[in-house]
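Note that this complex is displayed minus one protein chain, with the remaining chains in position.
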Amino acid sequence: MGTYVLVHGAWHTGKELEPVAAAIRAAGHQAYTPTIKGNRPGDSKSTGLDEAIRSIVDYFIENDLSDVVLVGHSYGGMIITGVADRIHDRVRRLVYWNAFVPNNGESLIDMVPPPFARMFEAIAAERGDGSVVLPFQIWREAFINDADLDTAQRAYRVLNPHPLKTLTDTIVLKVNPAELTVAKSYVNCTEDTSLPHHHPWHPRLSQKLGLFRLIQVAGSHELCFSNPARLAQAILEAGRD
Amino acid sequence: MGTYVLVHGAWHTGKELEPVAAAIRAAGHQAYTPTIKGNRPGDSKSTGLDEAIRSIVDYFIENDLSDVVLVGHSYGGMIITGVADRIHDRVRRLVYWNAFVPNNGESLIDMVPPPFARMFEAIAAERGDGSVVLPFQIWREAFINDADLDTAQRAYRVLNPHPLKTLTDTIVLKVNPAELTVAKSYVNCTEDTSLPHHHPWHPRLSQKLGLFRLIQVAGSHELCFSNPARLAQAILEAGRD
Partner (left out) sequence: MGTYVLVHGAWHTGKELEPVAAAIRAAGHQAYTPTIKGNRPGDSKSTGLDEAIRSIVDYFIENDLSDVVLVGHSYGGMIITGVADRIHDRVRRLVYWNAFVPNNGESLIDMVPPPFARMFEAIAAERGDGSVVLPFQIWREAFINDADLDTAQRAYRVLNPHPLKTLTDTIVLKVNPAELTVAKSYVNCTEDTSLPHHHPWHPRLSQKLGLFRLIQVAGSHELCFSNPARLAQAILEAGRD
């Protein structure tokens, strides 16, 4: 069976993807949930994008992973793009799940509307340690709109402040995703409103992949909390040959 | 548990939302289904928008309703926006279900394509009593496309001629919905074709709410007839904290 590596989004760690990984394992696969440098307990909040990408490259090498279906959520799209660019021979397929798709020279901030970028920078300036957090009301209404309040609150409590530099650093790629000779899929949660409707995930970002497989599933940006088993099914449909 | 007030659309009365209200009550909530002035048996078809809004404000006061999840369908979006502007302290959350979202000074007619406006005015001119009706073929194909013919016909027979003035009057608001400090949700039926695809409900109208919670559900503009229990579930997901 296959090997899945699930790369979390901003403010998360790998631990929040464990219920998804468990459902993938129950279907007979191996599943790993590393935490990106900058989001681990004690990590410096001045971590940049290159260090973040390298931490997942190192994870592949330390665990001797190959033939991997590499899944990235949201900010994790920056990471898996960078990992595949550096060690594409270890990657069987890339799966972007409501994830950013950068071309060479782009940052995550380049792909969000200017008011979001300004909000992040204002929050980071107030915090003073290089990190950004998400106000609860935005989280509840626009990120986890499909969950009940209790789930939304429990999930919010495990989030960690995210290093802003990983969002503003531009990525360095040898080839853009559309030219990368690795199979690609995009999982789109159809009620994901974390980006506004005139700046959607799909098809605005997905089409930067060139030929890709689309899988859609009902749910918010945070389906990992509201329905991890259903998300795992979508990832398996996206990740199979 | 919560208190839901369901405000119907043009041509309807509260009675048509009773099956939805029953499913909301079965989940442990209170649910009310008032009929807007202009749509009650015997009402003058020259009723205007302000009178229509005031009739629901009066309903709140007569029934001493507070902490209300106020739901509006279609034209009902004009009404709940006006009610919340006048008595926002009685409203816990606004839920727009494929509903119009007006800013100050807008009429419903301003938010539909010009051919629709001309059709309504031509029908009203022919009827001569200030009311407008919907041709059956448009109702069957574009409003209740998800139902069988028998359901479509039975539903059509209970519709009442709608006062055109409520659709052409402009609304007077102290603040636009995006600035209103009340929580907001939008329920979007994904097969609603009552507005044409280049003039959609969502995101064209929903985004006028500012920060809002999106809930989507399969179904036509008239899901209250074709699947009231499923609609009730969507309203509860939209209406909870």
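Order of writing sets the chain letters: A and B. Residues in each chain are counted from 1.
Heads up, the rule we're going with is that a contact is a pair of C-beta atoms (placed from the backbone, for glycine too) under 8 Å apart; a residue touches a chain by one contact, two chains touch by 3 or more.
In this text, all values refer to a predicted model and were calculated from it rather than measured experimentally.
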item: Selected from B:Glu16, B:Glu51, B:Asp85 or B:Asp146 as touching the chain missing from the view; value: B:Asp146
item: Touch criterion as defined above, residue of A:Arg127, A:Arg213 or A:Arg230 at the omitted chain; value: A:Arg213
item: Sites on subunit A contacted by the missing partner chain, in the whole complex; value: 183, 202-203, 206-207, 211-216, 237, 240-241
item: In subunit B, positions touching the absent partner; value: 137-138, 140-142, 145-146, 148-149, 190-191, 193, 196-198, 218
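One rule holds in what follows: only the chains that are shown with their structure count from here on.
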item: Inter-centroid spacing, subunit B versus subunit A (mean Cα positions, whole Å); value: 38
